[in-house]
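Right, one structure below, let's go through it.
With one protein chain removed, the remaining protein chains of the complex are shown where they sit.
Each chain carries a letter (A and B) given by its place in the written order, and its residues are counted from 1.
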Amino acid sequence: MLTIRRVEEAAAKAYAQGKIGGFLHLGIGQEGVCVGAIASLRPTDYVVGTYREHGHYIAKGGSPKGCLAELYGKATGTSKGMGGSMHLFDAKNRMLGGYGIVGGHVPLAAGVAFQSKYRGDDDVTLCFFGDGSVPQGAFHEGISLAGLWKLPIVFICENNQYSMGTPLYRTLAVPDVTERAAGYAVARDRFDGDDVLRVKERIGEAVARARKDKTPTLVEVITYRFRGHSMSDPGNYRTKDEIEEWKKRDALPAARERLLKDFAVKEDEIVSLEASIKAEVQEAVRFAEQSPDADPEAAWNMVYADPNTDPRKM
Amino acid sequence: MARLSYREALNQAMCEEMERDDSIFLMGEEVGHYQGAYKVSQGMLQKFGEKRVIDTPIAECGFVGVGIGAAMTGLRPIIELMTWNFSLVAIDQIVNNAAKIRLMSGGQFKMPVVFRGPGGAAGQLGAQHSQALEYMYANVPGLKVVMPSTPADAKGLLKMAIRDDDPVIFIEGERLYGVQGEVPDGDVVVPLGKADVKREGTDCTIVSWSKMLTVALEAAEVLAKENISVEVVDPRTIKPLDGETIYQSVRKTNRCVVVEEGHGFSNVGAEIVARVQRNCFDDLDAPIERVHRMEIPMPYAANLEAMITPDVPRIIAAVKRVMYLPESKPESKPQSKVE
Partner (left out) sequence: MASIITMPKLSPTMEEGVLAKWTKKEGDKIQPGDVIAEVETDKANMEFPLEDEGVLLKLLVKEGDTVKLGDPVAVLGEAGEDLADVMKEVGQKGAQPQKKTDEPAAPPVAATVRAETGDREQGDTKAPDPTRAAAKSVPVAKPAPASKQAAARPALSVVQAEPANGNGHGRVLASPFARKLALEKGVDLKRLSGSGPHGRIIKRDIDEAAAHGEAAPSSLAYVPSREDQLVPASQMRKTIARRLIEAKREIPHIYLTADATVDRLVEMREQLNDSGTGTEGAVKVSINDLVIKALAMALARMPDANVSWTAEGILRHGGVHIGMAVSLPDNGLITPVVRDADVKSIGALARETRSLAERARAKKLKPEEYSGGSATVSNLGMFGVREFVAIINPPESVILAVGTTEKRPIVVTRDGHDVLEVARRMTLTLSCDHRVVDGVLGAKLLGEVVKLLEKPMGMLL
């Protein structure tokens, strides 16, 4: 969680310096959800994320270097500079990307789960999305097919309570997202995301259900992003008080407290871990800055897999 | 060699490929128990079972997305769209996901999926069920667009499309399903991106594909009686387009007419015209002509459908224009003058 936060802080800084372009959607404040959920997986399980997926990529085994170099648009990025912040892919860790069309990735994630079932593998797919995806048609079609075909998938709504700048009560008539599950014969669960261990446990139950019974689950985790929707969002639709109130429920310091209190980890061990994370992220920034730019030649080769199809000749 | 219908040729292609490779499955509306809305998948459920011939609810966006997710994780789905008109509710999946995941991931994933189904007008189906949408998909980098016009091409091209590691938009001619033709036996494939000269000639080149190709061949037959020798080139694959075969023909005939079923604006024909003028500029004896659907959404009435759809007289008139010949008889459809 701390690595993710430090990486995103470094990203924000690099964006402010103009070293990162385009959109940058930070998940600062939401780290507990992706970290807890992905901690319940096996390495061969799949993750499909949204455009706010830096945390998911790192939690699924991706490196700060791969993330930051991608954000810098460098050839060493996890998507070789072709994807950017919204499209972090990591095939070897089965991180199947971040997607920029809200809700558009939900049917795709169902397809990944379909594939596991088709082959008789017992891998599970986690599909993350925000509360903003819920009114989208693709969300319903994806869940509907998963329920119909009993696919090994867990749909995780990271409910940060705002579709960009519009609060949930103005986007959903039924605010409890998981009530949709009933219509699709999908199991449901709903809880707060301020405790990473709670997230791991409860998602773990859904993952087990998917793996064993091939039953999909729709999970809603209540969380909050401390920053705007993207770097160009001043966040004027939320009050300072509201943000401060939620910062008190930040899963990151809470986890630190738990480590000290419940897991007998010593303060100096944590301090040393924090220092090493800081150093790792600093190193990743250096790596990103010094890496070569994205390769134009490579771009031509990534349009089609077929080596005989050259887009230059099209 | 066997005489097969276009529909049977497609069926054969799928069956042969599915027998060869377990990772291939067929998914779509009515493909299984109903035996296919157009009977293309007739008998396949019995042959391959429910695991590999999968009926879906009417949820194109959903099952097209499922095909994409399955393809990027190693399966080779054939996703049948009952007609390409319905792909418009799934176009986000095709354009934003299937076409782009390979690049967005820095080349980490392949997308071996075929989206197939019928396109074009098919007899008074009205505005929403008569579209020719190849131009939309051909504009998207990452997609391939294939449009067979004969049973032999249908089989050979579909086999190659299934084996291709990239997403293929496979548009069948709704009015071609019953067309009979000689089809080579066994595993004979037609490479993607290779045009075919369907009729040789010396005076004018017609470029056309899918159902319109058959209309162009009829026009060529009529013109032959007037001693006008037309060469008819079928690109077969819209993207990647085999320009060279077209250019060779135009360099021989010095005249070119492009015939397509869709509307004119921004369509594939416009692309072909642009390429021919660039590559054959010094070989052109006349401005290139286009024959295409008129700029009206397809009306229901039979006379209106016939009016706006390219036909033999309009093609003949266009050929005569590029040959600077007077029109031999008054055209049956004065409306075609709008081109």
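By our rule, a residue touches a chain if its C-beta (ideal position, glycine included) is under 8 Å from a C-beta of that chain, and two chains touch if they have at least 3 such contacts.
Just so it is clear, the model here is predicted, and its values are computed rather than measured.
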Sort through A:120, A:234 or A:296 and give me the one touching the missing partner chain. A:234
Touching residue (missing chain; options B:88, B:284 or B:304): B:284
Residue of B:12, B:149 or B:254 in touch with the missing chain, whole complex considered: B:254
May I ask you to list the residues on chain A that touch the chain which is not drawn? 9-10, 12-13, 15-18, 21-23, 28, 226, 231-232, 234-236
Residues from chain B at the interface with the omitted partner, ascending: 254, 281-286, 324
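Operating definition for what follows: only the chains that are shown with their structure count from here on.
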Just curious, how far off is chain B from chain A if you go by their C-alpha centres, in Å? 40
Sort out for me which residues of chain B touch chain A in the complex. 25, 51, 56-57, 59, 61-75, 89, 92-93, 96-97, 101-112, 141-142, 144, 164-166, 192-193, 239-241
Note which residues of chain A are touching chain B in the complex, please. 46, 48, 77-83, 87, 89-91, 96-97, 99-101, 104-116, 118-119, 137-138, 141-142, 144-145, 148, 298-299, 301-306, 308-309, 311, 313-314
